[in-house]
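Submitted below is the structure of interest, expressed as structure tokens.
With one protein chain withheld, the remaining protein chains of the complex are depicted in position.
Here is chain A:
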Amino acid sequence: MTSKELIASGELELYVAGLLSEERNAELAQLIQDDEDIRQEVEAIEQIVMRLAAEASVSDTEDFNEVLKKIVKQRVGKVQSDETEPTPKKKVIPLTPYIGWAAAAIFLMFFVYQYQTTTEVQTILTSNIEQKEKLEEQIESQIQNTILKEELLKTVASINTKKINLAGQEISPDSNVSVFWNTEKDKIIIDASQLPEAPDSMVYQVWSLTLSPLTPTSIGLLDNYSNQNTLFSFDNPNASEAFGITLEPNGGSETPNLEQLYVLGTTDS
């Protein structure tokens, strides 16, 4: 069949309507690539059908942000519904009266832990001078962790702190990150103990997201992330509607790589 015959046959109109067999579609897709006349004809048919369709629309369609919101909500909802046990009636326990007690208990545990650690460190220091340098590094890291833990306790105990759960995404369903966001001081603390260790030359990057329009803003990198170092503190002056963590090349990226989205959670969940 020549291209003129094909054009006159009416088959291309059915192709645009999606009414031909898979086999014929594949043949025509190839012909469209190879033959300029056929390509132009198909585009003209498509244009007229698109115009008819557009004339049947009644309102504006500048609602791309609504589409993005639905995508984010669906992702978050999917992970949450996967995680949620089918408990038909949940008993709601008001947490406020327990926050003070919880903070006190954590403080106590923390001081016991710190005392034990300090004693251990002192013993080792006196008995093994060669390891002094290495131990000093560990102590430095311990101090930093201690400061962060104190900050975490203060933040968690504050009435202005929201706890946001970032659920594991497709790439890492078992991951789970807690964000403590003190909206009064514009500070967040991230407990990233449930993230897998980042591969060499890669780093986790934390993003604040606003949904309309969908705008990711980098909050910072989980630098020196390791099993011992899983608490991170950042300033967050953003009006965040969601937080996400992606894996990026060392140094971080300008925009998040959604294929490497490890955890995500909305602030209203």
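As a working rule, a residue touches a chain if its C-beta (ideal position, glycine included) is under 8 Å from a C-beta of that chain, and two chains touch if they have at least 3 such contacts; residues count from 1.
We adopt the following convention: contacts and distances are computed from a predicted model.
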Assign the chain not included in the display its UniProt protein name, restricting the answer to "Quinol oxidase subunit 1", "ABC transporter ATP-binding protein", "Thiosulfate oxidation carrier complex protein SoxZ" or "Sigma-70 family RNA polymerase sigma factor".
"Sigma-70 family RNA polymerase sigma factor"
Touch with the missing chain holds, among A:1, A:239 or A:258, for A:258
Chain A residues that touch the omitted chain in the full complex:
8-11, 13-19, 22, 25-26, 29-30, 42, 44-46, 48-59, 61, 63-64, 66-68, 70-71, 74, 214, 258-259
